[in-house]
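The complex appears here without one of its protein chains, the remainder shown in place.
Let's look at chain A:
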Amino acid sequence: MGLATSALRSRTLAALTSPHGVDRYLELVNPMWAAHEVRARVVDVHREVDVPGHPPVATITLQPTSTWRGHRAGQHVQVGVEIDGARRTTRVFTISSPDSRPGDRFTITLRANPEGLVSRYLVERARPGTMVHLSQAQGEFVLPDAVPERILLISGGSGITPVMSMLRSLQRRTHRGHVTFLHYAQSPEHQIFAAELDEVRRSGHGIDVKLLHPELGDPALSPAYLERHVPGYRDVPTWACGPAPLIEAVKGAYADSPALRLEYFKPPRVAGSDAAEGDVVFSRSGASGANTGDTLLDQAEALGLTPESGCRMGICFSCVSRKSEGTVRNVLTGEESSLPDEDIRICVSAPVGDCTVDL
């Protein structure tokens, strides 16, 4: 930490700028100055894939403030944008560039989801100079410091971003082991990072790149396919990221092998309404309804409430609310909890039976 940073974070300056804090003053002088918060300036927007009739994919290069603590390959970051200078909306995106150090530039690669305010804004409207708000890098889906000899990276669609960050980091670290990079895309023209992957494939260096397009007749993911290309794959350290059907297939192929690490883009769909019972009560607003089995956030919104929320996937903790009674199931882990007066993330908690939340 430099001298300036230490001074900016000192208790004296905190006391002098109380109650607002140092950052509320610094940001007025220069949005790239910060003592605690993390922000970034868009440096470049580069279209990766632009198939007519399909949502485009772009890589955004970000110059973060000096408060950015760096990231490990595979991690994600919350990005908040102020659309039309007013409403800040925050979503989570995976970092596609290799490991970064504090204050380093990094990139995120994302598809402009037709219903996604933030991804569409970033891909279609962000320009160099646009400011965005960031969290620190988050997530446990990372390569260990001691990289294993043999590695398998499996991805589907835009789930390629974290494993691409890993692949790039491995190259930087001059990893000399054997990496198999298995990616499923709709078609060759939908392939993100096509040129770079092509180069990696041709240069060899122990990296085996396989780009598959099952819709065009390539084999889908199966235990047999994996066994043929990565013998004994169940014991090979594997990182897999992609849409739910791919992840389900990978899970099936690995059974309960501890070698497998997974990352979803979205929480898995919650069990249908047939299993749900009881009533959900939002005590502060007085709203209530029959439990539909959806997450508490969805149920609250269906009842016309607008609880605070962010990522909608259990990452950002914006939606944390107090559950006064009842049992909820974490839709990501399946874990159930019946503690009274418990703070829960309502975006990934579905009620099991009667449930009361202070909203």
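Miscellaneous remarks
We take it that contacts are C-beta pairs under 8 Å (C-beta built on N, C-alpha and C of every residue); 3 or more make two chains touch, one makes a residue touch a chain; residues count from 1.
FYI, contacts and distances are computed from a predicted model.
The chain that is not shown carries the UniProt protein name "Acyl-CoA desaturase", picked from "Transglutaminase-like enzyme, putative cysteine protease", "Ectoine/hydroxyectoine ABC transporter permease subunit EhuD", "Sarcosine oxidase subunit beta family protein" or "Acyl-CoA desaturase". The hidden chain makes contact, of the residues A:85, A:144, A:204 or A:258, with A:85. Within the whole complex, the absent chain has one touching residue among A:3, A:28 or A:224, and that is A:28. If you put the hidden chain back, the residue from A:16, A:51, A:302 or A:339 that touches it is A:16.
Annotation for chain A: contacts to the undisplayed chain at residues 12, 15-16, 18-20, 24-25, 28, 80, 82, 84-90, 308.
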